[in-house]
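I'd like to ask some things about the structure below.
A single protein chain has been omitted; all remaining protein chains appear in their positions.
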Amino acid sequence: KNDTAAPAATKAAEATKAPETKSSKKIILITPEKIGVNPFFAQEDEGVKKAGKEFGVDVKTVESTDASAIEQNLRAAVADNYDLIITSSFESEDALKKVAAENPKKSFAIIDTVVDLPNVRSVVFREHEAAYLLGAAAGLATKKNVVGMVAAVDIPLIKKYTVGFQEGLKSTNPNAKFIVNYVGSFTDPAKAKELALTQFSQGADFIAAASAVGDLGVFEAAKEKGFYTSGQDIDRTVTDPEHIVLSQLKGTDSVAYQTVKDFVNGTFKFGAVDYGLKEDGVGLTFVTKESKSKLSPFIGQDVVTKVKAIKDDIVAGKVTVPNPLK
Amino acid sequence: MLNWKGNIGALLQPLIAVCIGLLGGAIAIVLIGGSISDTYAQMWKGAFGNFYFFTNTLTRATPLILVGLGVSIAFRAGFFNMGSEGQMILGALTSAMIALYFPGPALFKLFAALLGGIAVGGIWSAFAGWLDARFKMNLIVTTLLLNYIAALFAGYLVAYPLKDKTGSAALAQTMMVDKSIWLPKLFQGMSMHAGFIIAIVLAVLLFLFIKYSAAGYEIRMLGYNPLFAAYGGVNRGKLMLASMFASGGFAGLAGAVEVLGMQYRYTDGMITNPGFAWSGIMATLLSGAHPLGTTVAAVLLAALQTGGMGVERNTSIPLEISSVIQSLLILFVTAKFSYTLWKRRKGGGSDAASS
Amino acid sequence: MLLQMNQITKTYGSLTANSNVDFSLREGEIHALVGENGAGKTTLMRILYGMEQPTSGTILLRGRKVQFVNPTNAIQQGIGMVHQHFMLFPSFTVAENIVIGNEPQVGVKFDRKKAALQVKALCDMYRLPIDPLRKVAALPLGLQQRVEILKVLYQGADIIILDEPTGVLTPLEAKELLVIMKSLASQGKSFIVITHKLHEVMEVADRVTVLRDGKIRGTVDTSATNAEELSRLMVGRELAQTRKSAARFGETVLEVKEITIQGKKGKPVLDRVSLEVKAGEILGIAGISGNGQSELIQSITGLQPIDQGHIRLMGKEITGCLVREIRESGLSHIPEDRYQWGAAKEGSVLENGTMGHHRTHRRNGFLQGKSLRNMVDGFIQQFQIKTGSQDTKVKFLSGGNLQKLIVAREIAQKQPFLIAAEPTRGVDVGAMEVIHDELLKKRDEQGAILLVSSELTEILKLSDRIIVMYEGRIAGELSAQHATEEQISLLMAGGDSHA
Partner (left out) sequence: MQHLLDVSLFNSMIRMVAPILLAALGGAICSRVGLFNVGLEGFVLVGAFSAIVGNHYSGNVYVAVLIAIAVTMLFSLAFAYISIHLQANVIVVGISFNFLALGLTAFCLKAIFHVKGAFYDKNMVGLPKWNIPFVQDIPVIGGIISGHSPLIYLAFALVLGLQYFLFKSVLGFRLLAVGENPVAAKSIGIKVGRMQYLAVLICGVLCGLAGAQLSLGQVTMFTEGMTAGRGFIALVAMMLGQANPLGVMASSLLFGLMDAFSIRLQGFSLPTHFTQMLPYIVTLLAMLFFRKSSYMADAQKANGSSR
């Protein structure tokens, strides 16, 4: 329930040791896996690169091949004297805990999870809030009262998406049937597509995609069979607005950009920062952020208005979306 | 010893192979417009460049050595154990569970965790052996299938009942093992841990066992010709279970050591993603199932991997191509290497399923 | 002259397998090639068949110089070879095995019907009957051999090389083969036959060439020589006549009572077989292979479970015991097939010599390397085993030398009971003499020996008592003094024993 990470946030204030604003800084981003398969890391990479260009700092991205490579890359980055070492995701948690504790003079940042150390800035998202909105919208929009979701793997992290979605769906349409299927892999669009087709044959008219690379398969199924779907992380509606009618957003790029910017400008703070709907770190197209594409009639302005109201309630604290991981 | 000419030939051949492999890699580098000398220099640096990177390579080699030793025992006895991955997973999971939930003093827990890993990995492997001995199920298929089952089962445990609910709780993993049960690090600030010592000691012991013990003799003869072994009074069923147990036990130990020495918990995918088991199998095949050779081959493979990371960090060569170079090197090193062994296996029939 | 091989030399590294060999063959001739194991006979023939290239020397076929770089060349020129180790595909049918390489076809389809007809016609033509549709794996060795010969004939060979063709055949089958050869020779085919059995040479060959250490020791007309002279030429010395002393029987060592093994097709493989072997006795078991001898041996040694009956060794019940327990109760065993059961080809001489002794030569679970080495050194000395060193892989040993190693290993177990199955199969006369002497020595030292052999001369020479097996049963028992080859042959063929 305690998803705002308040204790860490207070600690942030005392650690305002801002480095000098010189452009001779070296910043490195170490992703815990190959960027290839994950738009999440691609965005981080983009954000860091963009900031690097804008603020004239040296930035480099290193991809780790596997979990044990993360620690090695972190240590190598320390050895190579990078001024700020950014990494991300729960997979890097253990490695960063070790390396950051051993190098208290170095500055670190980690995106999407918390490492509670004085020289680490942690940024986390409350994806379940956005998933709740998506589910709410699906509940309002569905005509057949059957809604599906194709998720990647049955691991705790994904629960933020599936459970959040289900809660939202229940809140607006308690009678809707919810089907969730797991692909069992992050990189299997063929199977994801089959799952979507199966859910469609079971009567679903809206099938949310949350299967990483597999999402592409779900989109294709939607186009083929004419049902509606939604994307993840970035605004996916632009690729096929007719079928991809919504997108659950996660601002990793802006967070990465912001982190570099803060570091260069000397406004960098250690401690945990928590991004939800309120902080505009997560969101939903049309509801929290406009989109270049046209709103699908399946959703309709009416639904958007209603979901906007739900969003306001969450921001205002009138509705709390529980963190499924707690 | 008398045959020094042959020995030099045996040494020369892999050396030439490495050279050709490097040449092949060089072509790949040139094709993508990189600098050969720089790339190889970075590769060397990443693998052996200084003490830190050197120990890093040895750390990486540790589970490969153990898995490789395990595969080589089974292989020597004439069985192709492709199930190291599943055995390693279960070994890792078990050791994490014991370290987390067993009562008792720390040192006792550490030993219990290591032994538990060995036992469970061994049983999982012996199970496949039993299916072969009892039901004549093809060992290669069963061990492959059991990998998937083990991985999914372990995945379930850490995603639900054993899940770490502290921290972000986003990952399917157990809680972290208490510091008192960690395998000691060998050097301050380096990742190398006592597991490496265990691996080396076991490699030497296994070498002595296979070469000089009576049981080792029986294992070798069983592998050479099971009928000859049966004729000489070797009990195939029993020895099969024993060698498969030992084989899986080594894999289980590899998993346990990775948990207690490196990650300090079991995380879903920590064994599968780095491909430890496949590298271990390769190390065995590269060395013709010789325990000491397996150790050397494992270090070589680990060096290629850590060297590849070095290339990725310090050159513009993309990560993808470093895995290409790695595979090219391996391919050429294997060429004409463990040839005789395979030829014998080919007739063995228990692998290729030609009617 | 149909074929001439001139000054053929073949070296493998430092080893010279053939050295300046001259060999010739006439049209319609049967030419025997004899010599000790490892003398270079097979090598010479492999060169002729294009499987090996000579280091130097030339081959003239019908006066024209030819060069064979692979068997296909040789086959095209009308040369066929039946190898010492059959080159058959066990799971294929007879017809498939014969026509392979030159299959009748319609379009891309292999016309199996036509193949069967062609094979049938071929069989009729040469009067070598065989069912073209049977699986080769199910055929007795004699018929497998026939398949090999038919294959060569199908390929249109005029020159047929036979490498130890009678090694695995029963006496009857061997006789039949010789008849076939003669009849084919009269139809114009020429034969080169390698054999260790000199009586066959005398019976069938027109000329004989003797090889020793890769060199020609002479080519003579068979009419102008005899077996003794040939063996002297082969081994380079006079062979002593093995002499058998009078038997002194002791206690019963092995007792087999009414053992039965049910076969797959309802007919028992072993049908209530009972026998006894006493200390100081050699009991010979004769019979055409496939009449239950292998199963009998395997049940005694514990390699195959029995359905009924009892086996006692040294007064101890060993029915259903493990191989190891049986061996420890007093059994040693020269297996009938040295490569399948008796050795690990990839293993070294030392490793192969160690089997069985690894249980006695050990301390704290570790092998006593030195004493094992000394023991195997003893084997090598005593039996004059030709090997590079103890670390040579046995796959590089000639069959005779490997056989001597196995015999040495088993006799050195010093067990009261020894099974000797086909102890001299494919072994040259010199090695045969050594092995026979050792078996008799063991008997004279009050060992009990069960000798199983398809070689009647061997059975008659060594046994004190003879049992003949037919279709899983004991067809008759004879005492060695009174038994004759004819009597035994008759029993082996299922005839009546009251002769």
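Quick notes on this structure:
Order of writing sets the chain letters: A, B and C. Residues in each chain are counted from 1.
Here is the rule we go by: a contact is a pair of C-beta atoms (placed from the backbone, for glycine too) under 8 Å apart; a residue touches a chain by one contact, two chains touch by 3 or more.
Bear in mind that the values here come from a model prediction, so they are computed numbers and not experimental data.
All shown chains touched by the missing chain in the whole complex, by label: A, B, C.
Across A:K25, A:R75, A:K160 or A:K191, the residue that sits in touch with the chain not pictured is A:K191. Among A:L216, A:A272 or A:V304, only A:L216 touches the chain that is left out of the view. Touch with the chain omitted from the figure is made, among C:R64, C:K109, C:K265 or C:H482, by C:K109. If you put the hidden chain back, the residue from A:N38, A:Q72 or A:S296 that touches it is A:N38. Among C:L44, C:L61, C:I75 or C:I435, only C:I75 touches the chain left out of the display. Residues 32, 131, 135-138, 140-142, 144-146, 148-149, 152-153, 155-156, 159-160, 225-228, 236, 275, 278, 281-282, 285-286, 318, 320-324, 326-328, 330-331, 334-339, 341-342, 344, 346-355 of chain B touch the missing chain (whole complex, contact as defined above). Take chain A: the residues that touch the chain left off the picture are 34-39, 42, 154, 179-182, 184-185, 187-191, 193-195, 197-198, 201-202, 213, 216-217, 220, 239-240.
Mapped onto chain C, the interface with the missing chain covers residues 51, 70-72, 75, 81, 83-92, 96, 100-101, 103, 105, 108-110, 141, 151, 155, 164, 167-168, 337-340, 342, 345, 399, 402-403, 425-426.
Assume only the chains that are shown with their structure count from here on.
Remark: the per-chain Cα centre closest to the mean position of all protein Cα atoms belongs to B.
Remark: chain A and chain C have CA centroids separated by 76 Å (rounded to whole angstrom). In terms of their C-alpha centroids, the spacing between chain A and chain B amounts to 36 Å. Touching of two or more other chains is recorded for no residue of chain B.
Chain C has no residue in contact with two or more other chains.
Those residues of chain B lying in contact with chain A across their complex are 52, 56, 60, 155, 159, 163, 165, 167-172, 176, 189, 191, 262-265, 267-270, 273-275, 305-306, 308-310, 312-313, 319, 323. On chain A, the positions that touch chain B within their shared complex are 34, 62-69, 71-73, 75-76, 79-80, 90-91, 93-94, 102, 112-114, 124, 154-157, 160, 325-326.
Of all residues in chain C, those touching chain B in their complex are 91, 301, 303, 322-324, 326-328, 333, 335, 340-347, 351, 354-356, 358-359, 362, 365-367, 369, 389, 391.
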